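Beneath this line is the structure, given in structure tokens, with notes to follow.
Here the complex is missing one protein chain, while the rest keep their positions.
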Amino acid sequence: MTSLLTIEGLRTHFTTPEGTVRAVDGVDLTIAPGEILGVVGESGCGKTVTALSILRLIDRPGRIVAGRIDFAGRDLLRLSDREMTEIRGNDIAMIFQQPKVSLNPVIRIGQQIAEQFIRRRGLTRKAALDEAVKLLTDVGIPSPASRLNSYPHELSGGQAQRVMIAVALALHPRLLIADEPTTAVDVTVQAQILRVLRDRCKELGASLILVTHDLGVVAQLADRVAVMYAGQVVEQATAIDLFDNPRHPYTRGLLRSLPRLGHVTERLLEIPGAVPSLIAPIAGCRFASRCGERLPRCTEEIPAMLGEAHLSRCFLAA
Amino acid sequence: MLGYILRRLALTVPVIIGILLVTFVIKSLIPTDAVTAMFQGQVTEQEAKVAIDAMRHQFGLDQPWYIQFGHYVTGVVQGDFGTSVRTRRPVLDEIGFRYLNTLELTFAALLVALVVGVLSGIIAAYRRDSWMDVTATTVSLFGISMPAFFFGLLVIMVFSVWLKWLPVMPRGWTALLLPAATLGLIEAAPLARVTRSAMLEILGRDYMRAARAKGVPERALLFRHALPNALLAVATIVGLQIGHLIGGAFIIEVIFGWRGVGELAVRAIEWRDFAITQGIILIGSATFVTINLVIDVLYTWIDPRIDYSAG
Partner (left out) sequence: MSATTIGTATDEAPPRATGLRWLGRQLLRQPQAQLGVTALLIIFVCAVIAPALVPYDPLQVDAIHRLLPPSAAHWFGTDELGRDLFSRVLTGTRYFALVCLVSVSISAGFGILLGLLAGAGAYWTDMAIMRVMDIVLAFPFILLILAVVAILGPSLWTAMIAVGIAGIPNYARLVRGQVLAVKHEDYVEAMRAIGAGPLRILFGTVFPNVISQIVVYTSFAMPVAVLSASALSFLGLGAQPPLPEWGAMVVGGRTFIRTSWWVVASPGLAIFLAVFSCNLLGNALRDVLDPRSAPK
């Protein structure tokens, strides 16, 4: 399987007055063409920073300090700023958690979509707006032609996210990164947004990296899943394999904490303890402090990512 | 939209009444002064009193103040601002051409201020902490600390004493260059500061990151995506700065001998020519009220989020 995107040893650190926060500290990931990869983890685990690092959208005080991000044979971290700008939107696009604030409040919707065609494809304004109408139809916006003149504040959260999807997919990128795309929209609309996202990516043959804390979303959509904890990927497998046979104690903890329809439980199980500080370096396994199956070596040696198709960073799994 | 403008207009009514009352008080100073001056030391006290009473009756000064005020307002509405004691010409004629000169100067200065201030604010924010930011921030700190009259005199010193340009400055639009640039640069300093801090805030917003994510190049990012948002803050400060700008124009007019309203106002105070003073206050206030209205309407145009059907 040739991969579309391969991340190796990515480290993104933030300099703060309290010390260096190793938000992403050695992440490896791959995604195949047309695949949907779910990246899950608690907030603060580094999943969003990983996503932003791919597009090199890390702002000060953050910095990518090491790693390779190989996209279709080119290392994105070695490209010039200009080349990177070319990649954004054309080859890799991204949608964000807060759709309403991710659209420019003083620019009309139509212009925000058409801008792409005018600048990148050299279309006339009229032709670009026609394209925008098609895109809005594709993502299920009612009466798209009249929506072109709307401003973002006139849209609902769900509609805004559809517009964001339309903008992101306008130039048929090969990879779409969706960062918590449904967290900020009404529960009733979440499923629709996810369906639009999946269908549009399948139609265009684009790969999708779906960053979320919601295992339910991953179960619905993802082909493969990467579980992140404290700045690292701790388990990576196909969705079916991961849910049936979780190998890392953290993944098992996550799955136990998931409420299930039809199962009446006394209370939701939670993982005891808190995510360790990402400032002080940790000897051994990062999850050791919260792990119920801890071995003596867990606090001394750093476990490697082991396995063939189903990888996990745990001594127990080996 | 029309409803909004009408409501806005209604709100200016108390302002206008206030201005009319103040100028009415000023204008009331005229006849008494003039009458007293006319008879000073020429007749006996008794004769003077008779003459003054006759004069007061002639000017309608023996009527209750609200009737006088009514007459005054009627006159103003019909364009009768009185006659200058000094030049014996109608106040409106005195102010007329000078008003245009002042408008010319302030608009040219505003243009300079906007271009210089907004541009340097953008660059400073975009290249934060670079030498350009440090320079722009320092220069604008100097700018807001500099008295306009001192800066104006410095400019004259440099151009006329060292470069010897000023005497050969021809009349016409090139004569406008130096005063407008001087005033514009002074007003640019606070604008640069506001633009910088507004831009810094906007550059950190989610929609800017989203725009970068879709591959908008830097220049368009700055001017197409960030600037329209920053203009809101700029419009606010420009609105508040108009008073400052007019005050600055007075000073620059005096320094550069620009025949504008400000220069006339300073002379009128010196001459104790109250008719001209009240005329300038009236016309100046009317202009200000109009400009404010225009700015409020512009606001709704720049910021689509403002709903002008309410309040």
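Per-chain residue numbering starts at 1, and chain names A and B are given in the order in which the chains are listed.
Please note the rule applied: a residue touches a chain if its C-beta (ideal position, glycine included) is under 8 Å from a C-beta of that chain, and two chains touch if they have at least 3 such contacts.
Everything numeric in this text was worked out from a predicted model, so none of it was measured.
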| item | value |
| --- | --- |
| Candidate in contact with the missing chain, chosen from B:6, B:115, B:220 or B:240 | B:240 |
| Of B:6, B:144, B:177 or B:220, the one touching the omitted chain in the full complex | B:144 |
| Hidden partner interface residues of chain B, rising order | 11, 14-15, 18, 22-23, 25-26, 29, 128-129, 133-134, 137, 141-142, 144-150, 153-154, 156-157, 160-161, 197, 200-201, 239-240, 242-244, 246-247, 250-251, 254-255, 262, 265-266, 269-270, 274, 277-278, 280-281, 284-285, 288, 292 |
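The rule is simple: only the chains that are shown with their structure count from here on.
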| item | value |
| --- | --- |
| Averaged-CA centre spacing for the pair chain B and chain A, given as whole angstrom | 54 |
| Chain A to chain B touching residues, read off their complex | 55, 57, 59, 81, 85-90, 93-96, 98, 101-107, 115-116, 119-120, 151, 153, 164, 167-168, 170 |
| Residues on chain B engaged by chain A in the complex (per definition of touch) | 204-207, 209-218, 220, 224-225, 228-229, 232, 302-305 |
